[in-house]
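A single protein chain has been omitted from the complex, and every remaining protein chain is retained in its original position.
Here the chain labels run A and B in written order, and each chain numbers its own residues starting at 1.
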Amino acid sequence: MVEIRFHSLGGQGAVTLIRMLAIAGDKIGKEVQAFPFFGAERRGAPVKSFARFDDARIDVRSQIYIPDFLVIMSPTLMDLGLSEGLKPDTVILVNEPLEDAKAKYKDINHTLLSVDATSIALELNLEVEGMPLVNIPVFGAISYATDIVPLEVVTEVIRETMGKKNMEVSMEAARRGFTSVLEVNGKAPARRRKPLPEVAR
Amino acid sequence: MSAKDKRKNVKAEAEIGFVTTISFPSVGSAGQTGSWRIFKPVKNEERCNECLLCWIYCPEACITKKLSINYDYCKGCGICAVECPRNAIQMVKEEKQ
Partner (left out) sequence: MKIIDTANHAVAYAAKLARVEVVSAYPITPQTQIIEEISRLIDEGIMDCEYIPVESEHSAQAALIGASATGVRVFSATSSHGLAYMHELLHWAAAVRLPIVMVNVNRAMGPGWNIWCDHQDAIAARDTGWIQLYCASHQECVDTLIQAFRIAEDHRVIMPVMVNYDAFVLSHTYMKVEFPEQETVDLFLPELDPMWKLDLDNPMTHGSVIYPDDYEEVRFSMQQAHGNARKVISEAAAEYRVIVGNYHGDLTEEFMTEDAEHIIVAMGSIASEAKMAVKQLREEGLACGVVRIRSYRPFPVEELQRVMRGKRTLVVIDRDCSFGLEGALFSDVKAASYGHSDARAYNLITGLGGRDITYGLLAGAVRAAVEGKAETVRWPALRLNEHHLASKRGVEAAWQGRQKRSAS
């Protein structure tokens, strides 16, 4: 099983993201499970979401405490994300420009990848009421970083689930997300990560 | 349950006592929520005519009646900017720390 935990802010579109990720996982024949931890939904409040992929039926129903991949959709949530549990080989993907990430996360021992999804969203005018929709570029970046779902499947899911208005630009955002993943604490550009085998916790 | 909570679990059964749903008003019980912000509201003094709509609409009481914004707790929801009839509040991308 591969488990991903997401930390995002209300309004960034994480719930849409995990839904599309689950649909993508199903398309490549995986059993999937995706859920947010719903609280009082407030724009700007931290939201946790979870996604599981497995070849066998998924019986686990609890949240993910030691994920294979940790996705931080706002740099302000890095400390929170790190404090909620990791394994030694968890790969972290943060939505932050490379230089900022390099300056800030010198003491993180995990493989740390960056994608500047906010800039991608702003460049493409992917906004909802002033808030950049970072979920789509992050979707592309996850495809690259985790290698669970290929980019073709990502764009296919976007084509099927997004409204006509934003479809083309969203597919472009996902492509840019895919090609913009950089390794923070290693030598850029990032290597692709094969999904890890069976998780023990 | 996180590892931190597991430590707290020790003897909790014996120590619970009178735990109820009563809560008391306090500032910042969710921490400094200003850190959640991506965009911050910035007031344009020249355009503002002190109508106080932003003061009324701010759901977090982060705008005082004297129209100063408390950035420690403002989460950058942007409601003040939307409600301001004179566009005197602009949401500006948070500067890098």
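We adopt the following convention: contacts are C-beta pairs under 8 Å (C-beta built on N, C-alpha and C of every residue); 3 or more make two chains touch, one makes a residue touch a chain.
The structure displayed is predicted, hence computed values, not measured ones.
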Which of A:Ala45, A:Ile58 or A:Val153 contacts the chain that the document leaves out: A:Ile58
Residue numbers in chain B that touch the chain omitted from display: 1, 5, 8-9, 12-13, 15-24, 26, 29
Chain not shown, touching residues in chain A: 18-19, 22-23, 26, 31-38, 58-63, 65, 201
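One rule holds for everything that comes next: only the chains that are shown with their structure count from here on.
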Complex interface listing, chain A residues touching chain B: 9, 42-46, 65, 74, 76, 84-85, 100, 104, 118, 129-132
Interfacial residue positions of chain B with respect to chain A in the complex: 2-3, 33, 35-39, 75-78, 81-82, 91, 96-97
